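Please find one structure pasted underneath; my questions will follow.
With one protein chain withheld, the remaining protein chains of the complex are depicted in position.
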Amino acid sequence: MSDVNKDAPVLELRGVTKTYSVKQGLFGAPKPLTAVNDVTLTLGRGEVLGLVGESGCGKSTLAKILLGLEAPTQGEVLVDGERIDATDRRRLARRIQPIFQDPYSSLNPRKSIEDIVSLPLLVHNVGDAASRTKAVREILDIVGLPARVMQTYPSQMSGGQRQRVAIARALIMKPEIVICDEPTSALDVSVQSQILNLLGDLRSEFGLTYLFISHDLAVIEHLATRVAVMYLGRIVEEADVAGLFDQSRHPYTQALLKSVLTPDPGMGVPDTELGMEYPNPIAPPPGCHFHPRCPAAMDRCKIIAPLPIPTPDGHVECHLFDGDGPEPVRSIS
Amino acid sequence: MADMATDPLLADITGPTPGQMLRKRIFGHQGLLIGAVVLGVLVLVAIFAPWLAPHDPYAQSLMARMQPPVFLGGSWEHPLGTDHLGRDYLSRLIYGARVSLLIGTVAALISGVIGTAMGVAAGYFGGRVDAVVTFLINVRLAMPVVLVALAVVAIMGGSLQVVIVVLGLLLWDRFAVVMRSSTLQVRGREYVAAARAVGCSTPRILMSEIMPNIVNNLIVVVTLEMAHAILLEAALSFLGLGVQPPTPSWGLMVSEGKNMMLFEPWMVMIPGVVLFVLVLAINLMGDGLRDVTAPENRS
Partner (left out) sequence: MGDTLLTVRGLTINIPVGGGTLHAVRGIDFDVDRGETLCIVGESGSGKSLTSLALMGLLGGRIDRRATEMQFDGIDLTRANARTMRALRGDRMSMIFQEPMTSLNPAYTIGDQLTEALLLHRDVGREAARARAVELLEKVGITAAASRLGQYPHQLSGGLRQRVMIAMALMCEPELIIADEPTTALDVTIQAQILRLLVDLGREMNMAMILITHDLGVVARVADKVAVMYAGELVETGSASEVFNAPMHPYTRGLLRCIPQPGKTERGARLGTIPGIVPSLVGGVTGCPFRTRCDQVVDACRQAIPRRNPGSGNHEFRCVHETGHRMAEESPA
């Protein structure tokens, strides 16, 4: 698990912040919404970084920044040590490709599968028509689709087949990094495992690096090598997969882990101890953003925002781990 | 292992292609078929007018004025009778189809280009572009089309070209509104994000990702605006501010017949009925197209 990170990082985020201004009502003054708040991450070649968090925590905005679809308000993103805002978008496209959640919305219904998968080649002027067709056939074979689907349309395919097409499109240019944004959550259980296996196989075959966004912690635990937990725009804990799942530090991470419903009959539904305060990204609470829901909240959490505290395999942002604080590790009961 | 290849439950590609489904829906839609056939016949009549018209539509014959159509006791020499200048009514009707269809098509084309460009730009780029376009749409919607057209034609003088240009410059509002909202909808789809992530240029995204998915709405608006333009031309011509005599236009024919309306009602009825049929056919087709081109993946 810890043999990664020896090479130079393939992807690096330094203090990335993205602020939108949100208008409330017809005449309301626009308010700032900090979707991504000072995120610093590094991703080594071949790693799978699992990014977890609730809806609205900024996961998808982060993915868009990495894909060059949104520009960060502050901070920088480096791919192979090169800043992406200085990189031509088409060059970036050769290195980072997305796989989206909804295979019903990610494929243009008016185009044949061949047109969809060959689009990247066409845009980047790779080869002639015949070689592009050949490349499409090869990549479809790799993702487990027969060549005869080339002339069909997305509406004729099942969800799993469509997601394979989306994967083929992402991989045809042989990118280094693939951003998987909830790639299996719209799929049936029996199809989900096929796609997860495929993603695992492709990773070892092509040496891919994944940023894997999911709300399903069981899936993250299964596939990821590192995990980052996001809450209201901040990475509150980051660790190796073993470290995070076996001895999580942040109370939010612990609540997330408790919420995982494993198929074990008789264990009942766990108590998350999170309470009823739902986060509002437009008006995040002062101090630690998590304190209104935190079962371990202390007085200082309401006033002072915690700073990232390094841990052996990552970092955590919580006052429980301040040097002068009480003894940190709470066990997961 | 059982012989799975012949198992009826086994099929890995489901359903027909979008094209096949579209064809099936088109041929299952009566309104669309009726509208298309009627419109097709009228287009053919307009194209082949010189061969179909029994007489020169401009040839006057003061000896044969106001002859009734055959079904009111007239002769087969003039199947639909003659007007107050003795011109063959059927021939004028056939040539009039040219005027109506020309105006409908060209005005819809001009306004379609203007409105689509504005609507797609507003929907795709949003922000300031959207604010400007929305403002222009509101300004345009605040102007009464007929009054503006009347004023412009009154100043510029009525002619076929002026009517076409004026209508073309006035009827883009619905194009802009519909294209803007369709583009907004499609822009949020993940395949557009995927195309951007692949490195597609903006024109390419607009042309190959956005347009194919909104063109069905465009076609529907085109038909509606064609019918709209044809009716407006007839109204302008009726008021004497549209196509000028002696050009055969259906609106003009109604206008010229209105003086005799009490004595010879057919002079108004005949051009009125064909105008009604043409507009009905176009609208039937538009409604039908809207029904059959609903997105394939709605299941």
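First chain written, first letter: the chains are A and B, and each begins at residue 1.
Throughout what follows, a residue touches a chain if its C-beta (ideal position, glycine included) is under 8 Å from a C-beta of that chain, and two chains touch if they have at least 3 such contacts.
Quick caveat, the model's predicted, so the values are computed rather than measured.
Undergrad: Where the complex has a chain not shown, which of A:Arg89, A:Arg137, A:His215 or A:Arg300 is the residue touching it?
TA: A:His215
Undergrad: Out of A:Thr87, A:Ser112, A:Thr272 or A:Thr311, which residue would touch the omitted chain in the full complex?
TA: The one listed residue touching the chain not shown is A:Thr272.
Undergrad: What residue numbers in chain A mark contact with the hidden partner chain?
TA: 54-55, 158-161, 188-194, 196-197, 200, 215-219, 221-223, 241-242, 245, 255-256, 258-272, 274, 276, 278
Just so it is clear, only the chains that are shown with their structure count from here on.
Undergrad: With centres defined as the mean C-alpha position, give me the chain A-chain B separation in Å.
TA: The separation of the two C-alpha centroids amounts to 49 Å.
Undergrad: Which residues, counting only chain A, touch chain B once they are in their complex?
TA: It comes out as residues 64, 67-69, 89-90, 92-94, 96-98, 100-102, 104-111, 116, 119-120, 123-124, 146, 148-149, 152-158, 161, 166, 169, 173.
Undergrad: Help me check something: in the complex, which residues belonging to chain B touch chain A?
TA: It comes out as residues 12-18, 21, 189-191, 193-201, 204, 208-209, 212-213, 295-297.
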